[in-house]
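So the structure is just underneath, and the comments pick up after that.
Removed: one protein chain of the complex. Kept in place: all other protein chains.
And now, chain A:
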């Protein structure tokens, strides 16, 4: 600074501080006189010392904290020196004059001449003078005014310059154009001129034209850099969009020059985020293919922007998803998930995969590219949003991945994640496990080996009545407890982990039918293990099963009688999307297995449910029901009195009919029951009977007859009817039609059981294990956007809306072109 500062800080000790403060003005003047002139030292600009503004205080700390040598006051000097009035007047005048200097020094220190010493008027170091107090605010005011003046200059400059620059940009000479572009780029860096550029449609048009037609690198850089700066403002985005900037920018995506490429993609990203109509324009300009090609680069921040663009373009647009597929998008995206660590990139890529994973054409491609394994790598990531997106994607893909090898890591990761405290995470993980264990022995064994059974039981216990969790978990356990080498171990593990009481409890309200159906199937499997028979009985399983059977039976009877009278073909009795016939079959099947235990048999008998079983023998349209009914009767008929009871109910006639059934299981059980019923009969009834029986094909195997005891083992069901085993997950194409075949062995399509559950906002879709719809995405407020480059401020788009195309069901190739259909021609 150019003014003198006193070396001596005087105000640190002021002996006059406490007394004589209420001095008159003249006396104050006297004091100051002493200060300024008697000590010989100049107080300098105290204001600067007191305020911390560096512009005012040349020397800082030393001044303030003291350490001065010379006293301003000479204590020996009398205070009461007398001055004449003239002298006092003189001094006042001096003060007045120096006042303006003081003010000027406070506000415009840079204007002070060197060497000027301005007397200070501060006499109390604790009390700054008015000027001192105003010094800092006045500095700020000064700066603000200066900025305004500059801004106005900028704006003026730009407004005058712009028409000129437009002309130059349109010039024939490439050098001229290039220079003009660079200049415009410079201008666009400052706010005022940037606004001027944005507000001139001809300027933006000229820039776009320059971009499209020029081959010169500097021109391109200047133009695209300008557009990039403009894209941080709503008006700029609109101007670019209106001038046809998007096709020009898309063209630049092929540029080999990195800076051009980065400017172009960021500008496009801003447009896609905040400018309506941009998505369609980018698609039309062929932006999708180019962006997918760019996925091969290896700059992580760049890739994050590209993937976010792809996600915005593909969301809800089937055609875009197909284009991405045709450009080998899935392969590149899975590669990214496998190769990088940068969280933002992983997150944006997982979102693209999520969006693609509901498209039935993309799904197999993603699975084939190793998508399941790649996504599994991130299940342990601390970033919750990444984990959640991976889980959603995995769930969507899981029905297409049941034949995939090498999923051990995934299964292990899922079992670990079941312990999460986040409901969504647990729900997804349970659903995925359920799908992947369906009819897949290898996966079942793996899950058992990594502690899946225990984890699932714990999950069910912790879930209480939250059906969105319990249903898939129960289904998963159901798969794990049957048809693989570790089934027995699993059945025991459920009991050992205190699962039985909770599971049985799920049979009564408020559980809805889909969950109840799943639990019934699980209980049937658990009952296979002999050690489970008693606990199941003790927890009331039989009582619940009978109750459910009777309820369902009555519904089906009502249904059937109404069909009989009206003659029309009615659909079956449904509740929550579950047919009551399925409940009948399930409960009877479970009772069948349970009735291998003697005490269970007694209990079942006491429930007076045998007549129901006999009635079920008449359900000729549903072989499965006949089979399980005959099966349970077969078990119960071991006791003589029961056998008689069965006969008294009139079972002989239907059973005899069933001997001729095409279904081997039905015939076998029917024969067995009849055999047991006939044991007390006269000898020649028996002989006649058994000769009839031996004509049946299934009984040509002497083994069965020779041991005389026709208790048919639990596997008979599987042995005799292997053809009914499920082909994959789908059952029939549509849910709930009459054509639906029943699950064999209760190792079934998991998805159906989720039907009717409302997850996330009441969307009644069939794809609850697959897609979840929580409403359309919300776009951020577009007013006065001041976006940071590269910031991923796309709002959190949750699940994408499932456009009625059920991801879980492979509907037959439709003519609506939403799938990879078979080939056909069109005549034009």
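One rule holds for everything that comes next: a residue touches a chain if its C-beta (ideal position, glycine included) is under 8 Å from a C-beta of that chain, and two chains touch if they have at least 3 such contacts; residues count from 1.
Convention: contacts and distances are computed from a predicted model.
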From the names "PDZ domain-containing protein", "Transmembrane channel-like protein", "Septin" or "Histidine-containing phosphotransfer protein", which one matches the UniProt record for the unseen chain? "PDZ domain-containing protein"
Kindly state which of the options A:134, A:326, A:550 or A:659 is in contact with the chain not pictured. A:326
Residue among A:130, A:145 or A:217 that touches the chain left out of view: A:217
For the chain that got dropped from the picture, name the residues of chain A it touches. 215-218, 220, 254-257, 260, 286, 288-289, 319, 322-323, 325-327, 361, 817-828
